[in-house]
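All protein chains of the complex are present and in place, except for one that has been dropped.
Take a look at chain A:
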């Protein structure tokens, strides 16, 4: 099928984009980023916005920069550009590693970091990364600019704190020390994963100082494995601690099953991938010291 007709504008500034969204609110105006989720939905007429505001010509949204210790990624940075950016490798290796699992290069060459986070697919990698790294999402609308913590941003499947008429402009990743890892299980590489695990682990001498772990695919939104984080903090970086942490995390999960995997399968996969992710982040934390 082909998309139904719509009106289109490609503004060159965020202010102009926000004005256009407001002016065409009655036409169900929507933002277009890389189009790698929205255009398939429109081709199948599952989405039929009457007006598209293309963010692709807004130069200011395509930058990767640092602000003190914070890595700032413009919403329109292409996924493949972020994946290969030296600043990302240095400051948020978790993000670079996760990007390697997002679809395939021809999709990542168009898809954007902001688009993936705004789309908020419960199986997507980047929302889990944003959650694990305590990212801040900068949103601009008619009322001005506000910053939303990742923990408050994902409110349901394909639903975020972005209100109608607002645009996600930046994703801010505060600096995190220690080891980081992203692991996932997908039926075939490049497809959406059944379960993904983003881990950040800091060690302090012979103990784990702090752990941040987020999971995708196990709930309607990405979730923090808080019980595992609490079990790990202050414990020895050994097998017994990891086992206890994984058990604690899995006890709190109640994924729903679907055609891609039953609830039991997802729980089993979560168990193995939590262990792998934590082990990998821990090894990397110890290598860095």
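By our rule, contacts are C-beta pairs under 8 Å (C-beta built on N, C-alpha and C of every residue); 3 or more make two chains touch, one makes a residue touch a chain; residues count from 1.
Here, contacts and distances are computed from a predicted model.
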Which of "Carbon monoxide dehydrogenase", "Sarcosine oxidase subunit gamma", "Electron transfer flavoprotein subunit alpha/FixB family protein" or "ABC transporter ATP-binding protein" matches, in UniProt, the chain that is not displayed: "Carbon monoxide dehydrogenase"
Touching the absent chain when the full complex is considered, from A:40, A:142 or A:234: A:40
Chain not shown: contacting residue from A:175, A:189 or A:288: A:189
Residue of A:32, A:58, A:118 or A:274 in touch with the missing chain, whole complex considered: A:32
Touch list for chain A against the chain that is not drawn: 1-8, 10, 32, 35-36, 39-40, 42-44, 52, 54, 56, 80, 103-107, 109-110, 188-190
